[in-house]
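Here's the structure, in structure tokens; my notes come after.
Removed from the display is one protein chain of the complex; every other protein chain stays in position.
And then chain A:
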Amino acid sequence: SMSITGKTPHAVYCICGITNEDRHAVLLVPKEELEETKQKYKTLTSIHIYSMEEHRPKDGSALVITDYKPTTDESALVITDCKSTTDESALVITDCKPTTDESAHMIIDHKPTTDESTLVITDNKSNSMEIDQEQSPQLLSKKQALPCGKRKVSKKRIYQDAKGFKVSEDTYEWESFSEGECDPRQTGINVKIKPERSSIKNSVNKRGKRKGDDSSQKSLLNFFGKI
């Protein structure tokens, strides 16, 4: 597996089972300590990845904070579920093999949503998700350099796409103060839900001004239709 920076991401595993001292325990271990911790268990009920991040977290608080503090940084494309975002989760995950014997699930964020499929599930069967990360920072810097008076407004839309998945989008739209010159644009989209949506790479690829467009808001469906 590869991350955008080229390094192997770090994973924290969750082990449930009965220890050698006959106690039920649920334990979080970083991947380096996984094998040696497995020895301390008499019966292993489950092992799965609890979270993934770029570097080994210094302490447990990093895992807690990602759950409660949404990031407001637009330049990092984030995969979110209803609660959390984390910078490190902007990874390109291509075809990760299941890393453990017991579980074929890889849970990017340890809060799978209540929909049937968890946030990012890549097993050997399903398609991998690609996030086009490189383009977004450049685009944004272009936009931010534009001289119009703009303000950012967040709008949320929920709709069903062609495959029957419910998609809810938080879109941040730039609306201009002045008349006519600058057009509404989408800078970042947080897409909730799911796998196999190639549209995740969609969003940020707005390029430049649309010439001759009126300043009225285009329907979002049109936007997706272009991909």
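The definition used in the following text is that contacts are C-beta pairs under 8 Å (C-beta built on N, C-alpha and C of every residue); 3 or more make two chains touch, one makes a residue touch a chain; residues count from 1.
Rule of thumb we're sticking to: contacts and distances are computed from a predicted model.
The unshown chain of the complex is recorded in UniProt as "13838_t:CDS:1", chosen from "Eukaryotic translation initiation factor 3 subunit F", "Fibronectin type-III domain-containing protein", "Pyruvate dehydrogenase E1 component subunit alpha" or "13838_t:CDS:1".
By the touch criterion stated above, the residues of chain A touching the omitted chain are 14, 16, 23-30, 33, 37, 45-48, 50, 57-61, 63-64, 67, 102-103, 105, 110-112.
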